[in-house]
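Note that one protein chain is taken out, while the other chains of the complex remain in position.
This part shows chain A:
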C-alpha cells in the first residue's frame, strides 16, 4: 500500500541539517555503497580535551530517508561525547523522525553505522582502541543484526531467519530461510554480503537460501 514519509522526514530531506564536508576532520567514515543504492559519509570535529563532538557533517548518496536519517543522526550527535554518540541507535534515529516505513528502516541503520564508524576510527587512531574483533560466529551474528528484513524493518537475527553461520579459513557461509521467490531475497542477500564482508579476515561470503 501507500508508503509515506512523516512530515519530519520530509522536512529533514528538504532542508538537511549539517550537510557538507568538514575540512581537516578528526575522523571521517563512509558506509554503504552506490551499488547497494545508498552511501553516507560522516565527518567529525572532536574536542580532544573533552571528547565532545564539536561539529559533525555528512554527505549522502541516497533516497529521501537516507538524507533525512543523515540529518537527524548528526543533530543527535552534535555536542555529545563520542561515547554518548556511539550509543545512539538506529531505532532512536527513526523515532526522532516520527518513524520510517519498514522498507526504509535500513537507511537509519546505515546512518548510525556511518556515525559509529567515524567515532571508532577516531578512537582507534587517538586512543588505540581496536574494534576489529576476530572472525567468529558471534561477530558475524552481531553484524547480521544490522541487516533488516524490509517488510517489517526488524533485523534478520531477531526474526530467526538466519539458520546457520559457518566459517572456514575466512570463507563465511550464511544460511537464511526466505521463500525462494520472495521479492526481498536478492536485496537481502546483497546486504548480508555487504555487511559480513566488512569484518576483518573475511575472504568470501556465500549466502544460501535454505
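Here, a residue touches a chain if its C-beta (ideal position, glycine included) is under 8 Å from a C-beta of that chain, and two chains touch if they have at least 3 such contacts; residues count from 1.
The working rule: contacts and distances are computed from a predicted model.
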Name per UniProt, for the chain absent here [options: "NAD(P)H oxidoreductase", "Glycosyl transferase family 2", "Cysteine desulfurase" or "Carbohydrate ABC transporter substrate-binding protein, CUT1 family"]: "Cysteine desulfurase"
Chain not shown: contacting residue from A:60, A:74, A:117 or A:139: A:60
Listed residues A:41, A:74 or A:117, member touching the removed chain: A:41
Residue among A:13, A:90 or A:122 touching the omitted chain: A:13
Footprint left on chain A by the chain that the document does not show: 3, 10, 13-14, 16, 19-20, 30, 34-41, 59-64, 66-67, 103, 150, 181, 183-184, 186-187
